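Selected chains only, in their assembly positions.
Chain lettering (A and B) follows the sequence in which the chains are written, and residue indices restart at 1 in each chain.
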């Protein structure tokens, strides 16, 4: 069964610890795709809920010391119940404090995958992306970046931008779908982190395929949204993107996917 | 005067202590109907604002120990100013911690009504809804569930799902309006809790009628939203639901209501 069908059938509970700006959009996006999001923000509650979960998202968007402790608590509980955790290291390249938190989580806790943009992933592996002129449109570098991070942390890496890359166990693909309207809606990157957390635990023998499907479903929904009436305007695009996440099928993915192997 | 007209005329201030995921949707939904929402999250501020309020909502969606204390503070102040408080015990059936908090609030503070789904209300009265096969489509059981909770707590109970039930002082009705799109938008249940908090204090001699009107207005707006162009898609449905809450009238309620007495 395809990962997308599996998602809709299992409707996994996905615990999202994410920033205040995107909670609603994240929850609506996951429901549209077929997952069951829950936002939980307290140790005792996480202990009760994570045992039923298929995935955990840690998004550090609105970071505080209290939230840092919450991430640690959640990661310990997730590991206990064998729930895969996805880290979204928001703006870790722009703030020394964010970098310190992300380094702590990656060194001392079990993280199953990272989702970030080129600047964030570059910061994790010690590359100053901005100064080297690597941007998300540069296919070769995006693939290489994903591979470097995959080798450093030994977990699946998703780098997103105009072109996306997935690296799992040394294997890398780039994905060339998506819409230039996506960055004009706040939280499209954050929602993708939650989508990755929804797919990653569906089929533990086939993580690469699940991640590929998650990004293709997401990006192709993004393309459909832009083609709707007024889809070139950000207010309408946001509405149509949720509509498209609800409608996108495996057939759409087969028809529209643009995937390249990165060698 | 009908409760809906009374709401629009009085535009009561409704203090919503609710979860981070649905604050914006809740506030926009209340404004669309005609109430005046305010989100306040601190004792000193609640002391200043609750004296002017027509209702208080306590929704435990994003529960923490700090929020637990905030709920207690708010309930004490609401009682002092005679402001009716509605409790939405989100997911209290899924988490022992949530159940403990809800039990504390119901035993030790003045709550004027509870709004929950069948699983939540079942958990409050000690029925394991899932294991007994009671679901929201089962009209008889929903009515019975509302009645059991009403007798246990001696306050109005609203149980919502595919069919809704209202129980006040031993009297029970079921409401058969609504749309299957409602659960596809995050926060439709939470917003209904806030709507109940907006209506409950409008006419203290006629609480049953006010609650009935609130649920009918809500559900019939939900039906209208589904009938709009692209109303079968969740992004559009969310927008059209706010539009419909703004437009729904007493005439619509009279024409479309499906209410049964539960004996």
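Methods note: a residue touches a chain if its C-beta (ideal position, glycine included) is under 8 Å from a C-beta of that chain, and two chains touch if they have at least 3 such contacts.
Source: prediction; values computed, not measured.
Identical protein chains form the entire complex, numbering 3 copies in the structure file, with 2 of these shown.
Keep this in mind: only the chains that are shown with their structure count from here on.
Here the CA centre of chain A is 33 Å from the CA centre of chain B.
Of all the residues in chain B, the ones that touch chain A in their complex are 19-22, 24-25, 61-65, 91, 94-98, 184-187, 230, 233-236, 238-239.
Across the interface of their complex, chain B is touched by residues 20, 23-24, 27-28, 31-32, 37-42, 44-45, 47-49, 52, 238-243, 246-247 of chain A.
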